[in-house]
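Sending over a structure as structure tokens; questions will come in a sec.
Yeah, one chain of the complex is gone here, protein chain that is, but the others are all in their spots.
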Amino acid sequence: MLKDIQNEADGRGVDIQNVGINNVRMPFLIKKEGGGFLSVVADVRFTVSLPKEYKGTHMSRFIEILTEYGQKPLAEEEMAAILDEALLRLDASTAAIKFSFCYFVEKTAPVSGGKALLDVPCFFVGEKQLNAPLKFTLGVDVPYTSLCPCSKEISAFGAHNQRSVCRMRLSFAPEYECIYIEEAVRMVDRTASSPVYSLLKREDEKFVTETAYQNPKFVEDMLRDMVLALRPLPGLKYFFVECENFESIHNHNAIATHEEYL
Amino acid sequence: MLKDIQNEADGRGVDIQNVGINNVRMPFLIKKEGGGFLSVVADVRFTVSLPKEYKGTHMSRFIEILTEYGQKPLAEEEMAAILDEALLRLDASTAAIKFSFCYFVEKTAPVSGGKALLDVPCFFVGEKQLNAPLKFTLGVDVPYTSLCPCSKEISAFGAHNQRSVCRMRLSFAPEYECIYIEEAVRMVDRTASSPVYSLLKREDEKFVTETAYQNPKFVEDMLRDMVLALRPLPGLKYFFVECENFESIHNHNAIATHEEYL
Amino acid sequence: MLKDIQNEADGRGVDIQNVGINNVRMPFLIKKEGGGFLSVVADVRFTVSLPKEYKGTHMSRFIEILTEYGQKPLAEEEMAAILDEALLRLDASTAAIKFSFCYFVEKTAPVSGGKALLDVPCFFVGEKQLNAPLKFTLGVDVPYTSLCPCSKEISAFGAHNQRSVCRMRLSFAPEYECIYIEEAVRMVDRTASSPVYSLLKREDEKFVTETAYQNPKFVEDMLRDMVLALRPLPGLKYFFVECENFESIHNHNAIATHEEYL
Partner (left out) sequence: MLKDIQNEADGRGVDIQNVGINNVRMPFLIKKEGGGFLSVVADVRFTVSLPKEYKGTHMSRFIEILTEYGQKPLAEEEMAAILDEALLRLDASTAAIKFSFCYFVEKTAPVSGGKALLDVPCFFVGEKQLNAPLKFTLGVDVPYTSLCPCSKEISAFGAHNQRSVCRMRLSFAPEYECIYIEEAVRMVDRTASSPVYSLLKREDEKFVTETAYQNPKFVEDMLRDMVLALRPLPGLKYFFVECENFESIHNHNAIATHEEYL
């Protein structure tokens, strides 16, 4: 029989906080807001703690667990189950997993009503100990349009505007459900100078141009309005929000971040 | 003595067009337009052809050659010398090298006169056979501002605008000198809705906002104007130009490309 | 009615070779070798030519066409239909599209028989004129293990080995079908020092370690063997192949490329 080197004793006395696999790409199913699910390609990081007595963990078991879950729509419940399986099969006290993927929401053009998908980079992070509730974090990066209030105020005509992104990380108390990705997108769309869309006909382009011009926002304004929008979410225990404008007049970006424990 | 496996005979009868090293990062010096030089960090790809008789090339010699040239300001003459050394030391009939690096040009704000550096991704490609002239290609990716003519025309106020990039690849006849990176940047600045700057005070921001609004350009307009600007360059034998707008109203880009052999 | 600026006449006399949209991310279905299909997330570039008489193309129509095809399994026939629709709706003489996506193939561990998915970056490129056949190019980037023959020969024990990638671009004559992605992966697996797998148990790890040690290959060997494997493919008109080793003993890579028109 082949020797199990990983199972050997280790004499260095160092507990390892996280060990496992990274950059595993696999297709997964994500539950959509209105029912049904979306097939996404996730980049996965999946680790456990390793007590000081053991030389190594068993890397192939992470892949076996992920492979089992490739066909089931994935939400908080399934992430808890994945982590529990890792805790048991790898004899660990803590386990953590991160799924990073591109999600899609359908957007309806504001005047023509044309529909098309918008790509939204997201992640799910889960952390768990045995017999403890799942700590779940949702990450959503929502693109939007920002228009500069200073540029509008001081210029005889026009105002510089640009593609921007609002990155949210949200954790809710265990007894509360996390919001859907679709809701995170709507929060940004309500707050931005204008939402972005994949499909815009001429009448829509007129609408978003004028909307942005009438709603100028500094990166600080967008951040503050997102802070005010996030605070009242039922059960929200922690949020981080970062707004970044890919300035049209510079080759660098304006950025603002804020985090709170509620 | 250690056996030289690479030097062994190969029976498969396949001439290899390019073999060598890739993603070697090293500091190099680049000659500036006004004299002097700039220290850059280059990502290098360096290859030679390998005749069918030989099993392998000698990878360490590429590094030795690059290391020699790390302290000398690099332009077409030095690239020819690097390639000639590769041709001789690796007994090859063709050699090719690509240096990709971030260059910096000083920009002066249009009203305040404040000065700051702007980053410009560039590359130098050289290809050479023994006793033949160097084939040199300059690549420059110049950021600029574009403002949409359609959005301006149809909207009661404002117009969407965004950061954009003009990517040029230029080859000149052997008896002509390639233009400087600084000149490529000026060509884009003269053509764009507005140049971008790293440092803009309020009076400058007013100026670039109004300038862009008065010079609306589709990605097609920018491409055509760059084609017209490039054609008369003395000695230009080939150009490729690509304009890409990071649309402020979408999460995708508008793009246009064109190439010509003159 | 809103003015159609794009439809206006242009006086510069410059035909544009390619104009359209880039970095559009959308889910698509890809036909699998054994029947059925896989849901992937594609990054799309989609362009048409624009005659010198017109000021601009109509960007929203590209999105409309892509949105229609988001639910149909995508292969050569559907790409031809997409391009024909672009040629008609945008009144263009040539159209081109590139779908870049991560595909997955199921791999079976060589001893334990465990199954898991392996990620394979791919692209489909299609180019078309009206009433002409589709020019289709398949791109597949297959990861593999390479083990250095020189290191093995000169060392008392061991040999350096590393993750590597074989990038293929293949075009077939119009009357022939392109190979499936699965077949491209098998070609690399037969040629490499060893295939890579996502799931390997201890008995499998012994197998791949010994297999690689018994099949040492320089990057030049891998390239030549791939050239010999590709040449006899029925109907192949063009291939480009690039092998790159992420050297375990360096922080840079060894690379070799070759292309042929058959």
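Lettered A, B and C in written order, each chain numbered from 1.
Following the convention adopted for this analysis, contacts are C-beta pairs under 8 Å (C-beta built on N, C-alpha and C of every residue); 3 or more make two chains touch, one makes a residue touch a chain.
Computed from a predicted model, the values in this text were never measured in an experiment.
Undergrad: What residue numbers in chain B mark contact with the hidden partner chain?
TA: 2, 4, 24-27, 38-41, 60, 63-64, 67, 70, 102, 104, 114-117, 119, 198-203, 206
Undergrad: Determine and list the chain C residues touching the chain excluded from the picture.
TA: Contact residues on chain C toward the absent chain are 118-119, 143, 145, 147-148, 150-152, 154-163, 194, 196-198, 200, 202, 205-206, 208-210, 212-213, 246-252.
Undergrad: What residue numbers in chain A mark contact with the hidden partner chain?
TA: These residues of chain A touch the chain that is not shown: 2-3, 5-6, 10, 12, 14, 16-25, 45, 47, 50, 55-57, 59, 149-150, 153-154, 218-221, 223-225, 227-228, 244, 251-259.
In this text, only the chains that are shown with their structure count from here on.
Undergrad: Indicate the whole-number Å distance between the mean C-alpha point of chain A and the mean C-alpha point of chain B.
TA: Comparing mean C-alpha positions, chain B is 35 Å from chain A.
Undergrad: How many Å are there between the centre of chain B and the centre of chain C, using C-alpha atoms for each centre?
TA: For chain B versus chain C, the centre distance works out to 25 Å.
Undergrad: Provide the C-alpha centroid distance between chain A and chain C, rounded to the nearest whole angstrom.
TA: Each chain's C-alpha centroid was found; their separation is 28 Å.
Undergrad: Would you mind listing the residues of chain C that make contact with two or more other chains?
TA: Each of 2, 24-25 in chain C touches at least two other chains.
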